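With one protein chain removed, the remaining protein chains of the complex are shown where they sit.
Chain naming follows the written order as A and B, and within any one chain the residues start at number 1.
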Amino acid sequence: MSRLRLVGRLVARDLRRRPAQAALMLLAITAATATLTLGLVLHGVTSQPYQQTRAATRGPDELAYLGSPPAVGLRSGSVGPASGTKLVKQVRSQVAALDRAPGVTAASGPFPLAGALVRANGLTAGAEAEGRDEAPASVDQPKLTAGSWVRPGGVVLERTFAAGLGVGAGDRITLNGRPFTVAGIAVTAANPPYPNLCYYSGGGCRAGPPDPGSARDIGLLWLTKPDTLALATPDNPVTTYVVDLKLKDPATADAFALPYDKNFGPPEMISWTGIAAADGLLVQDEQQVLSPGAWLAALLAIASVAVLAGGRMTERTRRVGLLKAVGASPGLVTATLMAENLVLALAAASVGLVAGWLAAPLLTSPGAALVGTPGAPSLTVPIAGLVLAVALAVALAATLVPAIRAARGSTVSALADAPRPPRRRPRLLAMSRGLPVPLLLGLRLVARRPRRAVLGAVNVAVTMAGVVAVLTFHATAGQQINGGGSGLSDPVYNRDEQVLLVLTIILLTLAALNAVVTAWTTMLDTRHLAALARALGATPRNVAAGLTAAQLLPAVPGVLLGIPLGIGLFAAADHGGLITLPPAWWLAAAVLATLAAVAGLAAVPARVGARRPTAEILQAETA
Amino acid sequence: MTEDAALLSCCGLRKTFGKDAGLVRAVDGVDLDVAAGETVAIMGPSGCGKSTLLHLLGGLDRPSGGEVRLAGSRVDQMSERALARLRQDSVGFVFQAFHLMDELTAVENVELPALLAGRPARVARQRATGLIERVGLSERAGFLPAQLSGGQRQRVAIARALAGEPLVILADEPTGNLDSAATLEVLRLFESLHTAGQTLVVVTHDSRIAATADRLISMRDGTFIDETRLTGGTRGDPGALGALADLDRRS
Partner (left out) sequence: MQQEVVLALLAKEPSHGYQLRARLRQALGPIGDQMNAGQVYVTLTRLEKAGLVASEPSAGLPDRPDRKVYELTPAGQQRVADWLAEVSWPGPAPAEFHLKLVAAAAARLADPLTIVDAQRREVLLRLRDAQRAAMAEPDGSEAGLLLEGLVLRLQADVHWLEACERHWTSRRD
């Protein structure tokens, strides 16, 4: 018990003596654990909002599309779809079959579907118009969030579509050239929100857009039945009617099908689970972005901690010697050395857990498409355990080896406090001789502690990978949006952008932290060298430039490595979808910005270090 | 000695550390004139401020008061850049702890100041080789400090101090970390430097080193308390040495 108290006292005193370093390590681990928690929690988020919308709108268990057979990429004018009286006859017959079908408890419809070209706010977009009665339907009655339901001349827009267009209740828009007033805004559980309307039907849509374009960008709106039928043109007739069904057992929705009718093909059936999945695409995208981001952040945090812990280890060698000289066992010594880092890691992990859990709802709000918010994503015990374990593992990994080495090393040499002399690297030394003074100093500094240089390069590479991944995302998504041509803001893109922004900020903060930490520890390590150089006649400017160069030299390969790494990261997260490489000047700008940041962050400790009076440094320490 | 003849001089030099109750007057009003070619030894108990004084003379530290002049220019008022140039070609330092770089060979250590001053690599190497020879370590030019004895390391450090052809060499307890045999090596070197006309200011508590000086100054509590001229005496007087040998003290 007394030994525990002793260790505790030593740890407390040490933390008080170096609060800045402790704070830095806390920050690094907190950021990493927060990001990890976010990623893990979002993984398990459920699609609750869809359920709420389903309940509020009396959402259907099954949708039946009657009329034309499922058309992949159907465009107006092609042969095949029935229209006019032939269509009506087909629809009547299929409705009757549906009514008779076992398991159906309620039905509403059939509602005609027409393609419409919407012009509003100077924007143009394709839309699917559904014809409805003014009276509420028994199944799938969209819930109004603003204004009122359809009326002659009045159109109700789906909420995300309205947000994309930037219109609200009372605004005036045109459909296929005819003027309409926006009567209201509503949400529905019967269709995925804009722009995912066509996702689940293999990329095609039942109501083809009048403007041949991309498979996204189709919005949903409701009109009165007469208004919908009036939208039809000879080029683009009404070819489909939709019926909403409620089943006795919603779980069987996927298997529901009508018996074969030799007269017409079976209607296309969409179950509510498919729509739920399409709904979830928004959050799924976020997860895709967050997971690699979280691991990147964790990597950077590990690098930070390694540098911090490694730096402190060399300072602690004398303490080790002292403890052993007064009789502490190697085990106790190791415990003392590691207890401090473990305490910090635990504290940081707890803070990070809470921070990540609090931040998760911000990212999982379902956007405009659905009502309600998800319940607070559950911070399950396994998640908390995993995050704590990772934090401890990070602290352990970074400190265990040096701690054991310190504890088992010779007491005498520890007391003599001689850090390991740097290995001689003749090639680097020879290379540096002809260079200008800052590069000469920088190269020799790198040669002294190559492992730290490698760590610095890794840090820069990881950061660069994150930045390049973000740039690739922008290039790829921008290509897709631009291909659509409507100019509407894509909520998925917006949300992804938001998440990426948050992630990028976290990454950049961690990276900056890393750079400052590395530069600071390097400055402390090389304080004696810098003082000696100045005593031998190097100007303070050259010495500061040399210290900066020592950080920049490993940053160059890091930056170059980060580019393919980032592109690969995005490709992996995108699950092999088509990606567009960012333009060369974006990459060049990123490279220059990163290198400038590294140089800038290194310059501050370099300047501070170069200013201390040489005399006291030289007297205090030996090389 | 007149003001103009002094190569290195200081007047009313003061350096204080800390404040209020913790105020320490490391150097408290020191006047010193060192002529060209002179060897001056400063002796005193530890903590008397002699190392601080040396740092002030060489521009490694800024005084709290007074002035330091080297070859006519005010050292205490120089910018950091000018001080760097000073250390490149006017002042050479020798430290008690040698302060050699462990991963550089002897000759690489000696050429370092020239490289740091921006001189071409070949010129620096040539000069370094010559200096290594001057201190008598030609066969060990390619050795690392860990492979050299204490005396040899300090000789390398002295060669390094000579790299810029300095006007004055300031040595801070050069034999402090050396045993008597190594002290002898350094002694010989100092004597030969003295004979060659190098100006030397040595801070030491070793009377053997002090005995090589032209002037010996005693320092205590930040001020000079005594100055002894060690010129003249019994040089070449055979009788004196004989008397020494008969050193059977009556008790």
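The criterion applied here is as follows: a contact is a pair of C-beta atoms (placed from the backbone, for glycine too) under 8 Å apart; a residue touches a chain by one contact, two chains touch by 3 or more.
Because the structure is a prediction, the values reported are computed rather than measured.
Asks: Name every displayed chain that the left-out chain is in contact with.
Replies: Looking at the complete complex, the unshown chain comes into contact with B.
Asks: Looking at B:31, B:133, B:179 or B:226, which residue reaches the missing chain?
Replies: B:226
Asks: For a quick check of understanding: of B:62, B:85 or B:208, which residue touches the chain that isn't displayed?
Replies: B:208
Asks: For the chain that's not shown, point to the residue among B:101, B:187, B:201 or B:219 touching it.
Replies: Answer from the full complex: B:187 touches the omitted chain.
Asks: Mind pulling the chain B residues that touch the left-out chain?
Replies: Missing-chain contacts on chain B: residues 45, 180, 184, 187-188, 191, 207-208, 210-212, 216, 218, 220, 226, 228, 230, 232-235, 237, 240-241, 243-247, 249-251.
Basically, only the chains that are shown with their structure count from here on.
Asks: Using the touch definition up top, name the residues of chain A that touch chain B in the complex.
Replies: Those residues of chain A that touch chain B are 421-425, 429, 433-434, 436-437, 440-441, 447-448, 529, 532-542, 613-615, 618-619, 622-623.
Asks: Please give the residue numbers of chain B that touch chain A in the complex, ascending.
Replies: Going by the criterion above, the answer is residues 51-52, 55, 60-62, 80-81, 84-89, 93, 95, 97, 99-104, 108, 112-113, 115-118, 121, 124, 144, 146, 160, 164.
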